[in-house]
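For this view, one protein chain was removed and the others were kept in their places.
Chain IDs A and B follow the sequence of writing; residue 1 opens each chain.
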Amino acid sequence: MVNQKKNIKGTLISILCILVFMAAVAVLENLNLWVPASSLPKWLKPTSMLFTVLKKGAVYSLIAVSLNLLNGFTGLFSLGHAGFMLLGAYTYAILCTPSSVKDTVYYKYNGSSVNFSMQEFYQSFLGNETLSMILGVVTTMILAGLVAALFAFLIGLPVLRLKSDYLAIATLGFAEIVRALFQWEAPFWGRITNGANMIKGFPKFSDFNIENADGKVVFYMSTLFPFIVAAVCIAVMVLIIKSTYGRAFRAIRDDEIAAEAMGINLAKHKMMSFCTSAFFAGIGGVLYAMYSTTVQAKPFTSALTYELLLIVVIGGIGSVSGSCISSFLFVACSEWWLRFLDKETVIGGFKVPLLRDGFRMVVFSVVIMIIVLFFRKGIMGDKELPEVAGKIKNRIFRNGKKSKGEAEK
Amino acid sequence: MEFIASILMSGISLGGQYALIAIGYTMVYGILRLINFAHGDVFMVAGMVLIYMVASVPWYISIPLAIIATILLGFVIERAAYLPLRSAPRMSVMISAIGVSYLLQNLMTYITAGQPMYYPDIPFLSDTVPVFGTETQWAKLITPVIVIVLIVALTQLINHTKIGMAMRAVSKDFETSRLMGIKINKVISVTFIIGSALAAVGSVLYFTNFSVIVPTSGALPGLRAFVAAVFGGIGSVPGAVVGAFVIGICESIIRGTSFATFSDAFTFALLIIILVVKPTGLFGEKITDKV
Partner (left out) sequence: MKKILALVLALLMVTVAFAGCGNTEAGGEDVSGEKVIKIGVFEPSTGDSASGGKKEILGMQYANVETPSVTIGGEEYKVELVLADNGSSTDKAPSAATALVDADVSIVLGSYGSGVSMAGSEFFDQAGLAAIGVTCTNPNVTAGNEHYFRICFLDPFQGSVLANFAVDKFEADKAYLLGELGNEYDQGLITFFEQAFTAAGGEVIKDSFPTNNADFTTYLNKAKAEGADVIFTPVSIAYATQIITQAADLGIEAPILGSDTLDDNKVLEAAKDTNIGLYVSTFYQEGGSPEFDEGIKAYINSNEDAKTSNGGNDTISAVTAMGYDAYYVALEAIKAADSADKADIKAALPGVVYDGVSGHIEFDDIGDAVRDTAYIKTSDNTTATWVLETVQKAG
């Protein structure tokens, strides 16, 4: 760690970069309030794809970083992330859906057993609606993380002793069991989880927009909110990675036996990493629920975990900034930029071959395979943004600017 | 009685089909230490290929052709997606396998335009036959027989041929066998070829029973077969077969009870318990012909 001193400057710069980026997001989303709509390009409307992609990107970067903490920094190959997200998302949906909505949502079970919501609980003694919503959501987020961490602890006790592939398969199995459990239709259980039906009606990103008395939005927060949550959580994870615990994690990753010989308690540190990762995956699950506005066990399959794993690998195993960058790129490519490939297009009387439904995903998976095969280290390798930026800056100044620009996308 | 008979029958035939897939997993793992996540999708593609072939050529030509096509696919996947990563960390190879699985599923969604495909009726295999007062297909009855024949052939291959010896050597010690002059890449290719061929045979039996293929059809049987391989001790061929029959029968029995919802959850719970209690599986390590 010779360049520790240099890195302090780099860290400051990256914090500044993130703040500037977030401010830019806030400004972009609110431009339509300050500038007449006619002079604004379409993609800056608050409902445009840009913001949907940014929201999902922020959600995914939090989850990807939490997966990276486990797979990249501790070397524990876990495939149970979808399960932890599911636990978080359900905790949030069950605790934050207003009781007035619950009767309609739980129509199959004649109402829910959890007949209150966190917001109402706070409102009963605070009075202020907005404040109690924010408090309710934040409390539930932490609770959701704790629930996920608790389950991680329970499942971690037996399975963390397993070696790499076996651990991966055991955690994958755990996620599938959790999903089956949340799809169970037993009446008493359905009154809590709503069985196969989806839960909806809980606060979403758009509920964080600041409105005036007439219900007109005066400041858009819907994109900024997931960014703030993700930034805070990622910052905490970065601090953990930088602490002595983080160093112990990396020691375990590099050589378990050597780490143990150095006096690192393997079981304790593995468990710690596993639970921390699950905690933030749980919070990620809450954001995921807010993004998709409904909660159902169905999308939390192993396919979701694989997707996240691909993000981590594309970004670079062991790089926090890499995971963030690749989250945004992954979401933007799969959901936005490549969408035109799904449409049959005729250019000047010539029908472009191959273009029809599903082609987008084929192209996308080919791109992923190319990255996995030829750019094995991913975008960032195991380096972080300040490090890479500094290096490139030293070499050629112009290129340094470009890579930063790319990174901020 | 009919109920029990039919449960056992579907359990055994299901087990046989899982066994054919599980061998592919277990052999590849034995040699490369790689969980080949794409194997279930190869199995699905084998079924799809046959559907498209039967449309133009009669079934007795298309079945061998489909098996050859699947072998080619397995071979190409290994050469294109796993060979370049031979020296990379194991996790990279596994990610590559996940990528291949993703690609195959998306490609098939594109080709079939998202429509479920219908497996052709294959004479004899698709015909029904009364057994113990319930009707069943020939495919179900002969599955265990085919499995046993293939397994015997495979064990002979592993134990009594030169390439079999090379496979055993490689699975015991990768580096040393390379130093001894064994052509590692050839051995690995043969492993993938055998695995894919068995998966193709499995797919004929499986889809004759279940008749509809969608691009995600391979995922679940693949996962269950993998659990079977782990259950029996991954790397061991007899272990995979025993594991597959146990999983197939258990699954069928649970579906017959009121806890049908949890049939998959049970499979995975069993997996976790096995892993925790005896991480090497039932036959792990003890068996010498580990491939």
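Here is the rule we use: contacts are C-beta pairs under 8 Å (C-beta built on N, C-alpha and C of every residue); 3 or more make two chains touch, one makes a residue touch a chain.
Since the model is a prediction, treat every value here as computed from it, not as a measurement.
A.B. asks: Let's see if you follow the contact definition: name the visible chains touching the chain that is missing.
C.D. replies: A, B
A.B. asks: Could you tell me which of B:N36, B:S62, B:S101 or B:S217 touches the chain that is not displayed?
C.D. replies: Touches the omitted chain: B:S217.
A.B. asks: Going by the contact rule already stated, which one of A:L135, A:L338 or A:I392 would touch the omitted chain in the full complex?
C.D. replies: Once the missing chain is taken into account, the touching residue is A:L338.
A.B. asks: Pick out the residues on chain B that sit against the missing chain.
C.D. replies: Looking at chain B, the ones touching the missing chain are residues 2-3, 6-7, 10, 14, 109, 113-116, 118, 128, 134-137, 206, 209-212, 214, 216-217, 219-221, 252, 255-256, 258, 260-261, 263-264.
A.B. asks: Counting contacts across the full complex, list the positions on chain A that touch the omitted chain.
C.D. replies: 42-43, 46-49, 52-53, 56, 101, 104-105, 107-108, 179-180, 183, 185, 195-198, 200-201, 204, 206, 288, 291-294, 296-299, 301, 304, 333, 335-340, 342-343, 357-358, 361, 367, 370, 374-375
Please note the rule applied: only the chains that are shown with their structure count from here on.
A.B. asks: Report the residues of chain A in contact with chain B in the complex, numbered from low to high.
C.D. replies: Its residues touching chain B are 71, 77, 158-159, 161-166, 168-170, 172-174, 176-177, 180-181, 183-185, 302-303, 306, 309-310, 313, 317, 356-359, 361-362, 364-366, 368-369, 372-373, 376.
A.B. asks: So in the complex, the part of chain B that touches chain A is made up of which residues?
C.D. replies: 29, 33, 35, 37, 80-81, 84-85, 88, 90-92, 94-96, 98-103, 106-107, 109-110, 113-114, 219, 223, 226-227, 230, 261-262, 264-265, 267-269, 271-272, 275-276, 279
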